[in-house]
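Just one protein chain is left out here, and the rest sit where they should.
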């Protein structure tokens, strides 16, 4: 632990006997009733006020990620909620543990590639060619690209880029993802769509969200999505249906130890 | 498990090859770019569109709960993040496990008391007298009331009730919490403030949020708050400072086993 | 928080530059290579050395709880592991969040009933009659009793009581659970079995495990069980099979918001 400082401060908040101060602002005077939740979470995470255009973009990205049906995270949350109904926080926590490398990780991965592109000294296009060649040589897919069913382009990505342009948010990251996309198409000889995780990485990047905290927007959004599943599990419990279905889908094969 | 149905449906979402449908609406056509995140989470959880006044109220409650400084949940998230920096989802999940009975539980508890009051056949005031007498006899505090330092009233509660009246949201739950407050003051012979959890229970109650899912608004809000702590931990790591402080604050007493 | 002390000590452990001391014993000299894991966890949790008979009993209870196939917790762990394969700790944490009131809670609930019985001033039999009458009046099942398929008695319970008698561990708690069982049979006019959670509550109770920490033995045991599912998920991934089965078992009903 010797590389970590022994003394540290926080810039986030302090509680006084009459108020809470968040990054220098009074919760009661400056924030409650003044900021939307999206404005507040942007301020909390990034430490600055967002523009109206940035908020429109962040809202669009958060709305995109809320819900995809009975995903692994949603199933886990519903099973854990019905097992421990006194502690819905544990059910939501269980589902959020699934917002990892397979799903949210591609957003973060794409954001890292875009950051590399934008840092490259040889310019966007040569850097894009180089990166595409490296991934092809390693037989690795570039995060943020490709979708099994949406042809030719993912509708969610189209909408997110439309909003980025309407709001005037589209900047270097959106440009970079399209330069990269063109290089990918040339490299593979066919069109490979920018998927929703790629569009989110680019549009949130142009709102100033760095790659290392990109995954957190999926966490906040899915938290709300998972709560919806908890509430439906309260009203229409699916525990037994899912449990029995899982049991039938993965039968015991009797291989002895 | 025999009391749970074997067959169940979901009304939340389905994914098609070209879109996601959430409660009958197209994610791409009807939701992305049309709804704020707060509108979307209300729709996801409660299954109906909110009015603009309800959204203003929900925003105010969510903003209120985001941040209170280095709370136990925030400390847990920071310690776990620095221990497992590859998996920020686990750090946020760890902190959310602390949004339980001690903190968020009082919101839920107050909402249950308000629901009992509003269901009482003998009218609000007699029911409030009865409930206050029951809690006093059991020496239990009524959830949603009292604060160690804020005199005479908690500023956050004042703001939330102001917004409820400005927005025209204030209804039966806000009335009930004030009837209950008056009964508490009569019973104890002094003024005991409605605290922030009581104000949130009443104002979200008037937005149609039932008691059984009330705690989830704290989960969504604190999720964003905890992400802020993860991001600060990335920039100003406090692991070592907290670890050493905890170690000194709780010394080993050498009592042998 | 004013009811909690500002100053506190720990009796568990301290680390020095050359060793770790756990409850006054040297990890290197006294514990590693001297204690089995079961002896160590008993010492860690209860703060005293266990007898050989107690260890045999605790081993039997821990072995009983490791595995029950694709339970909700195991399914949640497998789904989360395959979603976030870089962080197996999050997958195990997700599954452990399901060791709650529905499953482990009945062990804790039965232990509380046994503690009440043993504390009763009117003697075991009258107290058992009284408790059975109270639960019947409230239409509540007594935790630790009943099983949908095992007739007349649950084989796991039979084995656990056999071991308690063989090892000489059986004492007041085992006596109490049988007195309670007889009262339940008289009250209901038929034989209702002591299930595994009841047998564990009684036999661990006779090893000195108090009700308030009873649930933790299920946590430790299921932790090992869930790890087995992580390892199988690495070798025979079931994510897709479970996901698709859940999706089919809980279809979208198209009810609009």
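Note that the chains take the letters A, B and C in the order they are written out, and that residue 1 is the start of every chain.
Simple rule for what comes next: a contact is a pair of C-beta atoms (placed from the backbone, for glycine too) under 8 Å apart; a residue touches a chain by one contact, two chains touch by 3 or more.
As the structure is a computational prediction, the values presented were derived from the model and not from experiment.
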{"item": "Absent-chain contact - pick from A:43, A:161 or A:217", "value": "A:43"}
{"item": "Sole contact to the chain not displayed, among C:69, C:168 or C:254", "value": "C:69"}
{"item": "Per the touch definition above, residue among B:82, B:157, B:193 or B:221 touching the missing chain", "value": "B:82"}
{"item": "Residues belonging to chain B that touch the chain removed from view", "value": "69-73, 75-76, 79-80, 82-87, 90-91, 93-95, 97-103, 238-239, 241-250, 252"}
{"item": "Where the unshown chain meets chain A, residue by residue", "value": "2, 8-14, 21-25, 43, 47-49, 84, 86-87, 89-90, 93-94, 97, 148, 249-257"}
{"item": "Positions on chain C contacted by the hidden chain, ascending", "value": "1, 4-15, 17-20, 22, 27-28, 31-33, 35-38, 40-41, 44-46, 56, 58-60, 62-64, 66-70, 82, 87-90, 92-94, 96-100, 104, 149-150, 155-156, 158-160, 162-163, 212-213, 215-216, 219-221, 223-225, 227-232, 234, 236-241, 243-244"}
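Rule of thumb we're sticking to: only the chains that are shown with their structure count from here on.
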{"item": "Interface sides of chain A and chain C: same vs different residues, half threshold", "value": "same"}
{"item": "Whole-Å separation of chain centres (CA-atom averages), chain A against chain B", "value": "23"}
{"item": "Distance between the centres, which are taken as Cα means, of chain C and chain B, whole angstrom", "value": "30"}
{"item": "Inter-centroid spacing, chain C versus chain A (mean Cα positions, whole Å)", "value": "37"}
{"item": "Shared-contact residues (touching 2 or more other chains) in chain B", "value": "8-14, 22, 87, 89-90, 93-94, 97"}
